[in-house]
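Here's the structure, in structure tokens; my notes come after.
Just one protein chain is left out here, and the rest sit where they should.
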Amino acid sequence: MMRIDCPHCGPRGQVEFSYERTLDSVVTLDMEPAVAVARLYARTNPRGLDDELWRHGLGCRQWLVLRRHRVTHAIESVAAFDPAVHR
Amino acid sequence: MSGPARIGDRDGETLRFIFDGVPMRARPGDTLAAALLANGVGLVARSFKYHRPRGIMAAGVEEPNALVTVGEGGRTEPNTRATDLFVYDGLVASSQNRWPSLGFDMGAVNGLVARFLSAGFYYKTFFGPPSRWMVYEKVIRRAAGLGKAPTEADPDRYQHRSAFCDVLVVGGGPAGLVAAMEAAQAGERVLLVEQDRELGGSALRDDIHLPVTAAGLEKAGVRILTRTTASGLWDHSFVTLNERLVEPGQRPEAGRPAQRLRHVRAGRIVLATGAIERPLTFAGNDRPGVMLSQAVRTYVHRFGVLPGRRVVIATNNDDAYLTAEAITVAGGEVVAILDARTAVAASRFPVFTDAVPLATRGTRHHLTAVEARVGEVVRRFDADLLAMSGGFTPVVHLHSQAGGKLDWRADLQAFVPGASLQAVTSVGSAAGEIHPIAASAANLPDPKHSFVDFQNDVTVADVDLAWREGYRSVEHLKRYTTLGMATDQGKTSNMAALARLAAVAGVEIPEAGLTTFRPPFTPITLGALAGADGGGHAAPTRCLALHDHHQRHDPLWQPLGYWFRPRAYPVNGETLHEAALREARAVRTSAGIVDVSTLAKFAVAGPDAAAFLEMVCATGVAKLAVGRGRYTFMLREDGMVMDDGTVWRLDEQRYLLTSSTGGVDRMEAHLSYAHRVLAPQLRVSVVAQQEHFAGIALAGPLAVEILQALIGMLPPAHMGVARAEIAGVAVMILAASYSGERAFEVYAEGMSAGPVWDALEGETRRRGGCPYGLEALEFLRIEKGHIVIGAEADGRTTPHDLRLERMLRKSGGFIGRSALDRPALTTADRLQLVGLVAPDAAIPEGSMLLVKAGSPPVGHVTSAAGRVLGGGAVALGLLRGGRERQSEALIASSPTRGQHVRVTVVDPVFYDVEGTRYRD
Partner (left out) sequence: MGSLMRYSAFALLRGGLTGQRHWPRAWRDPAPRKHYEVIIIGGGGHGLSTAYYLAKVHGIRNIAVLEKGWIGGGNTGRNTTIVRSNYRQPALHTLFDFALNLWEGMSDELNYNVMFSQRGALFLGHSDSDMTRLAERGDALRCAGIDAELLSRDEVHKLVPLLDMSPDARFPIHGGMIQRRGGTARHDAVAWGYARAADRLGVDIIQNCEVTGFSMVGGRIAGVETTRGGIGADRVGICVAGNSGPVAAMAGIRLPIEAQTLQAFVTEPVKPMIDTVVMSQSLHCYISQSDKGGIVLGGDPDQFPSYAQRGLPPRIEKAAAEAIALVPALSRLRMVRCWSGTTDMSFDGSPIISALPVEGLYLNGGWCYGGFKATPGSGWCYAHLLATGESHRLAAPFGFDRFAVGATIDEAGVGFMPQLR
């Protein structure tokens, strides 16, 4: 039960959030079909840090980018999703 | 007089309890174990495999032997540790796993053939077909298991609570009390939890001065929870606590729960969890009358019970000498202290150095003698109690659960907490402030009867055997022998096992391996885990805003996810089918109303609303005129049809999107993703409104007339929008048809929709119509060939599969477009939507479509119904290459239901093919 510090709501329990996908799996509508499909189905899935998209569904309902370690569950950073930064 | 007994008089024994049918008395504050000892009971249980007689070995949660069943009826709790249960008046307890009685147990015959039942014996025999194994299994299962579960439902309630604190202190012994006070005085919010009924820890056992009292702590603002076990330490200092408000089997006060589970988020955690004493390993170390030395002191000092009068003490450390003192003061005689060390300080007791116990002698109920090796000589001591101390094991479970490392201390022969990944510190004996000991010698003359895991009957011989056969890692050893996997979770066996493993491997203990620690620290009832969500609350129940309006007609209710929706409104003893057919016919011939409130509804507004909708919807949207709507569908990113519904342009920049009931959460997340992540630059707002509006669909040839009567004007044209009032309530009317008749969806705010339903129902009934439910709705939409999410659109079908490809927006730019070109999505042999008809018999829904009997399925029936008007059955299905198989004859086969029906492939629309009935 991780503690996630939502930039809008403050520290909350993991139950309020849902994991959605990795940041590098986001497929925009202007991508070439082959590129889009490849992005959809390929993951690095590291035993370490990764950038993940989570949603604070039972709170502010906003999209967050978590940089999180998949073995220790240590959360390096939480930020509101920002297309200028995260795409 | 020999055997255990109460010290002093017995006047204070005011509590009455029963053990194995025998009435006994106990003092308030006694554990069941203490009370049994005070009543002279030595034999309490039978061991799991060999049914050896067992008594009480410890005084706390680490007890492996004294398991009893307590409580009655639905409060029966098997496998309860007698040492972890405080006697209450009226307690009923009985021994387990014995027949016909504890004293004379047939299961003891296992002990006679023990040599053949060594660890893992069952892997080496019982071969043959599975049916033969299952014959053996029946016998094994009956012999296995300890207590018997209750059969009645649990009458008690359980609560969950959340808590937050700056410091969580686990353990109310001397170290924990000090840590709690220090934190409180530094201004931190402190929560102190203690699994016992009282604070004090080791001070309850020995005369240790406590610098801090409960009252002092409370004055300093510390919140104290007793009878509360810290069960698990999860991510980020999240701790689950199990609080017992009553003892196992005890009836709670009226209206109060029996247990609470608390979810605590702490700033930091201090573990003052103490250390557990290690047994010694020798033949017959499992006999009644063999106890842990500190447990003996606990019984003497805390409970006023002397577990034996002629006592042998066996130890490898100084602590046990305190037990000698305690015994003597209480009036017992210390016959010998067997000290494994070669040099010890002078003592007034008869100490034998370089001395270890070899074996015990006794009856089923009591110990009578101890055989020991003293130097080179074997000596025998008559005794009725053997108090053993093999050193101490710091309780590091929570530290380890949190990912903390363990360090090996050779001087203590113990693992102590090392570096932690979380904000967790350990203090006191949990941190390694325990007596040092030396590594034990490996030679044991009788490994077959020297127990390592008492509860699972695992001996030193079993450990040796596992090693011999190559099960050498700790986990293999544990799983092969089952040691450490009993209800005591290895608290008194892990170190002994590691020590033996290390000895036979010829390495130090840390090289032999480490045990892993998993929650819970002590076992927790499933009822406590479920909390208030047990039983009827295991899933929410969602009722329609118009629930009471439906309930008036006593409908058959249908669950759809968490919702309950009317399935049909039978009258005059109608069956479901009769009612649904009547309702559907009413829709086709006069009119009907159905509650469609659960449909997903999304308000999409803003200058870029149309552009947004065109991202999500695979059909055209942007060209919709104000006041008009159309059917639409949405694709998943992989091109599969994910949901369908309608989109309406209410205003220049305001749209309403509807979609399926079951897909509400999915669609909400999808829209949010499309908006916030894919196209945050679009100026649009999306608001989910499923619960806000109640929706009533009015359908039938008389629908126009009915609606006009209520709103006082001409209703909107097909796929048009209008705003009006019904019975004084503002409504929005969307002219859409799902049934195939002229129809209108009437939306009103949920809380105000009652009069709208009443008005519609009144006008409808007056013209010979009626309310209809989901069953009738199914009949109607199947005839019209409308697909349903979850049936035809099963998450594996593309628009082309469902004959929707002509509606795909040619300009593209919608989610899912890029995945649609993948080669396997356009092959001719894909499962494709077809219609099926049968002249007489019903077509079984879900049945397989076969070319001929016995051939492999080429498709299946997704939705089936009888024709509403006229005879015969119709169905929708998915058929390989179905679009090219018009007129083919197939069999719809359901072996599980014994139905096989001849069907013919047709276009998937059976009623009003030209589409005239629902238009103006």
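For clarity, chains are labelled A and B in written order, and residue numbers in each chain start from 1.
Convention: a contact is a pair of C-beta atoms (placed from the backbone, for glycine too) under 8 Å apart; a residue touches a chain by one contact, two chains touch by 3 or more.
Since the structure is predicted, the reported quantities are computational estimates derived from the model, not experimental observations.
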Among B:137, B:325, B:407 or B:574, the residue in touch with the chain that has been omitted: B:137
Using the touch definition up top, pick the residue from B:8, B:559, B:762 or B:839 that touches the left-out chain. B:559
Have a look at B:126, B:349, B:408 or B:631 and name the one touching the chain we're not showing. B:126
The one residue from B:202, B:429 or B:482 touching the chain left out of view is B:482
Logged for subunit A, residues touching the omitted partner chain are 1, 14-15, 18-22, 37-38, 40-47, 50, 52, 70-73
Touch list for subunit B against the chain that is not drawn: 48, 71, 74-79, 113, 115-116, 118, 121-131, 133-134, 137, 140-142, 144-154, 160, 232, 234-235, 238, 240, 261, 263, 401, 403, 461, 465, 468-471, 473, 475-476, 479-480, 482, 485, 487, 489, 518-520, 523-527, 529-531, 533-539, 541, 558-559, 636-640, 642, 666, 794-796, 819, 822-825, 844-848, 850, 856-857, 860, 893-897
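Everything below uses one rule, namely that only the chains that are shown with their structure count from here on.
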In their shared complex, at which residues does subunit B touch subunit A? 234-238, 263, 265, 403, 421, 615, 637-638, 669, 672-673, 676-678, 680-681, 813-815, 817-819, 821-822
What does subunit A use to touch subunit B in their complex? 1-3, 13-14, 18, 20, 26-29, 31-33, 36-37, 40, 53, 55, 57, 61-63, 72-74, 81, 83
